[in-house]
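Heads up, the thing below is written out as structure tokens.
Complex shown without one protein chain; remaining protein chains in place.
When the chains are written out, they are named A and B in that same order, and each has its own residue count from 1.
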Amino acid sequence: MNLGFPLFPDQASTMAPRVDAVYFVLIGVSVFFATLISLAIIFFAFRYRRRSDLERPPEILGDLRLEILWTVIPLGFTLIMFAWGAILYFETYSPPPNALEIHVVAKQWMWKAQHPEGRSEIDELHVPLGRPIKLLLTSQDVIHDFFVPAFRIKTDVVPGRYMTVWFEASKAGAFRLFCAEYCGTLHSGMLGRVVVMAPREYQNWLSSGPVGNTVAAAGARLFQRLSCVACHGDKNTERGPSLAGLFGKHVRLHDGKVIVADENYIRESIVNPQAKIVAGYQSIMPTFKGLISEEGILQIIAYLKSIEPQEGMQVKQ
Amino acid sequence: MRAVNPSLNTCRVKWNMSKSHPDLLHHFDDPEQQLDAAQSGMWLFLATEVMFFGGMFIGYTVYRDAYFEVFAHASNHLNVWLGSINTAVLICSSLSMALAVHSAQAGHRKQIIFFLLLTMLLGTVFLGIKFTEYYHKYEERLIPGLAFDFKQGNPGYAAIFFSFYFAMTGLHALHMTIGLGLLAFLVAKAARNRFSPVYYTPVEMIGLYWHFVDIVWIFLFPLLYLVGRHG
Partner (left out) sequence: MIDKAPDRRLHYLNVSYGVKSWLFTTDHKRIAWLYLLSVTFFFFIGGFFATLLRLELLTPQGDLVQAETYNKLFTMHGVMMVFFFLIPSIPAILGNFLIPMMIGARDLAFPRLNLASWYIYMIGGLLTIGAGVAGGVDTGWTFYTPYSSIYSNSHVALTVCGIFINGFSTILTGINFIVTIHKMRAPGMTWFRMPLFVWSHYATSIIFILGTPVVAIALALVALERVFRLGIFDPELGGDPVLFQHLFWFYSHPAVYIMILPGMGVVSELIPCFSRKRIFGYSFVAISSLAIAVLGFLVWGHHMFVSGQSIYAGMIFSLFSMLVAIPSAIKVFNWTATLYKGSISLDAPMLYALGFIGLFTIGGLTGIFLATLAVDVHVHDTYFIVAHFHYIMVGGAVMAYLGGIHFWWPKMTGRLYPEGWARLAAVTIFIGFHLTFFPQFVLGYLGMPRRYHAYPPEFQVLNVMSTAGASILAVGYLLPLIYLIWSLRYGAVAGMNPWKATGLEWQTPSPPPTDNFDETPIVTREPYDYARGEPQSEYVPGEVEHV
């Protein structure tokens, strides 16, 4: 039905038809119950309309079986929808391990995307078709929200931490990107485009245009320039542990807690180093807050993900 | 006059506008109902106060769990001696308040006034010590937003600790100040002989309020002052 304006969004990701299936079932059941109630009301209002003031309706107090029926049936339906929705939700926030990781930094009022191979863009995100893409997002100022209706994905983008969301585009084309958490004056101007290209075209796009270092290489240079290497060299020293192979491993802190060295841990260690002290080390790391941008932190993280421990080295567990 | 046998639907009950007590408000049937209502109302109000302080307790607990080390260091900057003295002062003030209520129950006007004034004195001592502590923090530059300077750990986390410290103890002090005003009101009423063994509801109600403010402090003190002080 072509009305000249859309009534339903594109399905451009592998998740979209699955979410729509839940949506349509909900619509179907809702239409059923809303119609049932409306028709019942209309029918009763007509059939039992007052014809005389002397009418004496029967005294009906209730019916336990009906109460049970219309408690159990809605309960059953809602529990099914809960389970179905929860499974899809879990998948939306569990990226597959081979996903291509792209960093996104949001700020008032624009989106900055950084591809690992080096290309960066503003208010646009080019991605290859048919491949899982994982986004690692943070904000420089207030809470924003990364929303692509055609993919049926959304996540708040929070300052001070990383959020992840993933998708696999199933249709080539350009799709709207909205900021969906009110963020100030130009909130409604914080629009963007996600451009989905065939894999070969995506490779061409990556290598054309202004190309810098890969993100990991940029991170390596930053690691040197900010003198991180002075304490975090190839080997563990009394100043600081080696960070090779650290990413994703368990780390024992000096108060006994064990945490996973994920993106949030690394970011926190850079801007608030005293928050978590590794067992066996002193709290001497200075903070780099103000000395490094959000993009810089993401570069360091990419670098750390790329370095492996040397032969015979023990990763501090 | 209440709780009449509901199956007796023939009797017509007239309002018992008994003038036996000048403090009986016209919409109540008897003084017992009025006192009952007042007590229920005050307990409900205290429940709202629990939720009010509770929000901040929850926020504090979340951060204390996340930043325990810095919170412990920051907490050590608080003066445990002054805090302990204040705790003792408040507990004594609750005792004097309870004695004031007891005096009201017994109808001893002079005693009511004495214990109310004693409670007010202790409350004032508490506030005096509290503001002394605040002034010390000002001198040590430990008030967030006022040239805050903390060297024993992440200053941001310490600022959060002190933010909660000032917000929670400040809110508590505000409640104490309001309590002092209420006590002054009671003293005035007692001086005019408005209380008797039959009617001393305001004394009891404000007593409840005072005990509540005391109990909030009993929670605040260990939570804020005694972080990491064991062992």
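Note that contacts are C-beta pairs under 8 Å (C-beta built on N, C-alpha and C of every residue); 3 or more make two chains touch, one makes a residue touch a chain.
Please read these numbers as outputs of a predicted model, since none were measured by experiment.
Within the entire complex, contacts from the absent chain reach the displayed chains A, B. The hidden chain makes contact, of the residues A:179, A:251 or A:307, with A:179. Of the listed residues A:112, A:131, A:171 or A:187, the one in contact with the hidden chain in the full complex is A:187. Contact with the chain not shown here comes from a single listed residue; of A:101, A:121, A:145 or A:295, that residue is A:145. The omitted chain makes contact with chain A at the following residues, 3-9, 18-19, 22-23, 26, 29-30, 33-34, 37-38, 40-41, 44-45, 48-50, 55-63, 66-67, 70-71, 74-75, 78-79, 81-82, 84-90, 92-93, 108, 141-143, 145, 147, 149-150, 152-156, 158-161, 163, 176, 178-189, 191, 272, 275, 289.
The missing chain lies against chain B, touching residues 1-4, 6-9, 11-15, 25-29, 33, 36-37, 40-41, 44-45, 47-49, 51-56, 58-59, 62-63, 66-67, 144-145, 154-157, 159-160, 163-164, 166-167.
We adopt the following convention: only the chains that are shown with their structure count from here on.
Centroids built from CA atoms put chain B at 45 Å from chain A. Those residues of chain A that touch chain B in the complex are listed here as 255, 272-275, 277, 283, 287. Chain B meets chain A in the complex at residues 66-70, 153-154, 156-157.
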